[in-house]
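Structure first, then comments.
Every protein chain but one is kept in place in this view of the complex.
Going in written order, the chains are labelled A and B, and every chain counts its residues from 1.
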Amino acid sequence: MQKIGVFVCHCGTNIAATVDVETVAKTLGKEPGVVFTTDYPYMCSQTGQQMIQDKIQELGLTGVVICSCSPRMHEQTFRKACHKAGLNDYMVEIANIREQCSWIHKDKQEATEKAVILGRAAIAKVQLNAPLTAGTSPVTKRALVIGGGIAGIQTALDIAEAGFEVDIVEKQPTIGGKMTQIDKTFPTLDCAACILTPKMVDCAQNEKIHIYAYSEVEQVGGFVGNFHVKIRRKARFVNEDVCTGCGACTEKCPQKKVPNAFNLGLDTRRAIYIPFAQAVPKVATIDPDYCNMLKNGKCGVCAKVCTAGAIDYKQKDTTIEREYGAIVAATGFNPIDLSQFDEFAYSKSPDVVSSLEFERLMNAAGPTGGTLLRPSDGTHPKTIVFVQCVGSRCEDAQKGKSYCSKICCMYTAKHAMLCREKYPDTDVYVFYIDVRTPGKNFDEFYRRAVEEYGVHYIKGMVGKVVPENGKLKVQASDLLDNRQLHIDADMVVLAAAIEPDKSARSVATMLTASMDTNDFFTEAHPKLRPVESPTAGVFLSGTCQGPKDIPETVAQASAAAAKVIGLLCKDSLTCNPCVAEPNELMCNGCSNCEKVCPYGAITYIDKEFRGPNRTTLIRRVAQVNPAVCQGCGACTVACMSGAMDLKGFSNKQIMAEVDAICR
Amino acid sequence: MEQNMMDTIARISGVNLRRCMRCGKCTASCPAFDEMEYHPHQFVSMVENGRIDELLASQGIYTCLSCFACVERCPRNVEPAKLIEAVRLAVIRKQGENHLHAEQIPAMLDDELPQQAIVSAFRKYKR
Partner (left out) sequence: MQVTWKPTIVAFCCNWCSYAGADLSGTNRLQYPANVKIIRIPCSCRLNPMFILRAFQKGADGVILCGCHPGDCHYTTGNYYARRRMTLLFSMLDFLGIEKGRTRVEWVSAAEGAKFAATMNEFVKTITELGENRRLEDLRCKE
């Protein structure tokens, strides 16, 4: 039997004005197990807390009920006070008689009756409370960043800055991501490579950062502070430690007809390649799909020209295993496939390009050396039509995405402006549904494209593009002018919607991090915890969480790093003690709880139990990892045998509350 | 010709047409809205798109009261009223224009036409 003390707070007149606190205290004194009741003007004051502490020690109270304001307000205060007096934190219950009683009722008798009932419910719960101790788990002081784009790079640099070891896993042969393919950045028009490559070099030179390029995360186990990760290092067929990146092999390789992925297939490269001049690590990679030596054993030119002897045709994929305390997802984005949009003739004419392809056509390191030329005949385009929202804000899930891709308005303005600046003789049209330019100096940038550079912005969409005699017949509508337009364009640029990288889904599954219907990672709270995944220890950086431009990506990357540092600084983590707990004797091993758990906190083990007549039998039973469980209780309801219960909110406790209220 | 007219109108009004961002506040402010064939925001886009002839022929340009509400309220300082004034001015300037050129005459000659009519036409349209 518990010895319960009940403390009723007046909260000045906040409670006492509508609730007869003395009657409440007196009535609750008749409840079973209650050995002491009192009322006091301010329970949360120092004196009030002291009184609780004194009574705990004086009467040896095993449970405390405080009738006061909302537990969201002072539960922690009272728990701490009781803790100091030697009572377990979780033997304290609050009856909310302010927000949910005195403040919402005017009739004193009614309010007093309700306060008594709420007090009774709290007493009934405390009767069944058990002391809970928060467990701790150690923290591995090392972070993993999945994805080596600008988001991953910034996160890694910031974590390393704080003195923690970071590993970057990047599936491409080099880090850098999409930003390496971009020509200029809005709204300042500085060159993307000029601001990105120093950061890539910083990563390579930072001794706290280890880059696993051309690698993929294969398996993730464990939980916050103690992740266990398997990383597969794909075979480059080049010894990474020996290759000097001189590039001799990439010039001599006879296989010249490989579509250059870095330039989005607008030109070709060799079968052995370094993606671009500033690649990090600057190491050659053999493309096994095209290399003659790997395919049929005839060639070996690269091995002959390599003075360092780095070529190794027999190299195999290797797997490394590492422990991490925190994982950051920075898997990034891709433009969507435009082949669904027949109306824009993307698959029919090489002169209809996506915006990212256009970046390459404008880039000095691109296929045209920075001169804007039509891919079909290499002539300079005189009339260029940009189409915005291609696949964005499109409810047809087969073709596009329902969301706004956010960056297209700005990069289209940038492209249009650069065209007019480099080639003032070109006519540039931009067709838009809305121009969305929130951001520092963004709208000014777009207005500059219109006012200073004379780009024709036309409200309305392009209906169709038909290639005809080397021209692209564009049919569009100017909605503000209520006119149909027919433009003979030389080039059409489609601002393709962006979507999360295809690998994000499998990464999320491995991390048990949740995703929305568009495959963007969900944040723990859309406003207040935007860089954390609901899964403890998993953080989000960059466009894997939602469409973002570079400044926002960098800001989020640093925010994610700050969260990681906050976690890695701790030597151990205190767990929430109100977690699910299975009764192994009742568990029938059905896996229902495992399926509903959003955190992957439940696993099954085969455990030995004592059977009748000194036999043992092995049964499959659920196990909850208290470091991962967040205490939502979904499993407790899913459990058919009633084996799963939630500490602090057990079935019996809630039933007791129900009984007390309905009595 | 139209490009010329566009430039002329833009120049004499002093309006930078590119500044317009099609918000429609000018039209929303216009007290003569119901009486107008084209509305202030349309004036701006029509001049910009070279639809000058339609504008010159429109009665709408005379229903503008020149109250300058649009000028006052435009968030981008486009000043549509000045543009309308410039269009009106362009119409007035057109009135004194030569409609016949000497080199066009031979093609227009008709045997039935009295010589006197030709001479008086020259007189009339001479500057």
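Please note the rule applied: a contact is a pair of C-beta atoms (placed from the backbone, for glycine too) under 8 Å apart; a residue touches a chain by one contact, two chains touch by 3 or more.
Remember, it's a predicted structure, so these values are computed and weren't measured experimentally.
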Chains still shown that are in contact with the chain withheld from the display: A
Omitted-chain contact residue, chosen from A:K55, A:K114, A:K401 or A:R436: A:K114
In chain A, positions touching the absent partner: 70-72, 96, 98-101, 103-107, 110-111, 113-114, 117-118, 121, 514, 522, 525-526, 534, 578, 596, 598, 630-634, 636-638, 646, 649, 651, 654-655, 657-659, 661-663
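In this section, only the chains that are shown with their structure count from here on.
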Chain A-facing residues of chain B, complex: 16, 18-19, 21-22, 41-42, 45-46, 49
Chain A residues touching chain B - in the complex, by the definition given at the top: 447, 450-451, 454, 459, 478, 480-481, 483
